[in-house]
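Read through the structure below, which is laid out as structure tokens, and then see the notes.
For chain A:
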Amino acid sequence: MSAWRVATALLRKDLLAEWRTKDVSTAILLFGFTIAVSFSFAFEPTPDEARVIAGGLLWLGFLFSAVLGLNRGFARETANNCLEALRLAPADPGSLYLGKLLSNVLLLLVAELVLLPVFGLFFNLALWSRPGWLLLILLLGTWGVAALGTLFSAVSANTRMQELMLPLLLLPLTVPVLVAAVDLTTLLLFNRPMSEGSMQFRLLAGFDIIFTLLCWLLFGYVLEE
Partner candidate 1 sequence: MDIGLKHLFWAFALFWLLHAGYLLNLSFRQKRLADELRALKESLNRKAGG
Partner candidate 2 sequence: MSDSTYHRVSLAVSATALVLLLYAFYQVFFIVPTEAKMGIVQRIFYIHMPSAVVSFNLFFVVCIASIGYLKTRRLSWDRAAVSAAEVGTIFCAAVLITGPLWGKAVWGIWWTFDPRLTTTLVLFLIFVGYLMLRLYQPEPHRRARLSAVVGIIGFVNVPIVYLANRFRGQHPAPVLGGGEGSGLAPEMVVALLWSLAALHALGLLLFMQRYRLERMRTEVNELYRALRA
């Protein structure tokens, strides 16, 4: 099977499994919503203050929800010994990685798009003034988190304390994504020209490319028995 066929096959299988169980989406949505509410209670910002911290809150919310979602996703797989099946599949592990990465990116993006209006509501944010840029930031940031998250959920699967391992490993490594995405989102919210964020865009793109490549190369090692 060609690499692309394998990847899309895995993507379809994951999306179907998700459609049936809704494990990951419910986790991300509920948790994200809880975070949004908690933040708004904790900070009670005025609309002006909100603009300053919203970038950070949004991406922290996304990041924490993503960790939860990734954990649930892989938990579902371990429960059904899918990891074993993946290992035995006569497919190049790189394509398996790509398939999983795509399904994770899609699931995370959908959840984030649902959570955005929620955050917008609680913090009175003018999020949709430049939807194209917003979506680009969302895509680049989410891809970065998913690229590492997909690999690391496989690393922490079947590890004792796997719920702790994933965030412990993932959160420090996604700091560049967090920093860049927050900076860009803040620029967006303050109606600054997006050209001011050109370095951050380049950083995010670079991060995504480098780590997708690296994780694609290393996934086989993680999957080994």
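Everything that follows uses one rule, which is that contacts are C-beta pairs under 8 Å (C-beta built on N, C-alpha and C of every residue); 3 or more make two chains touch, one makes a residue touch a chain; residues count from 1.
The set was built so that all candidates are chains of the complex that A comes from, given by their letters.
It should be emphasised that the depicted structure is a prediction, and the values quoted were computed from it without experimental measurement.
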- Task: Pick the candidate that touches chain A in this complex from 1 or 2.
- Result: 2
- Message: Per the contact definition, I'd like the list of chain A residues that touch candidate 2 in the complex.
- Response: 148, 151-152, 155-156, 159-161, 165, 168-169, 171-173, 175-176, 179-180, 183, 199-200, 203, 206-207, 210-211, 214-215, 218, 221-222, 224
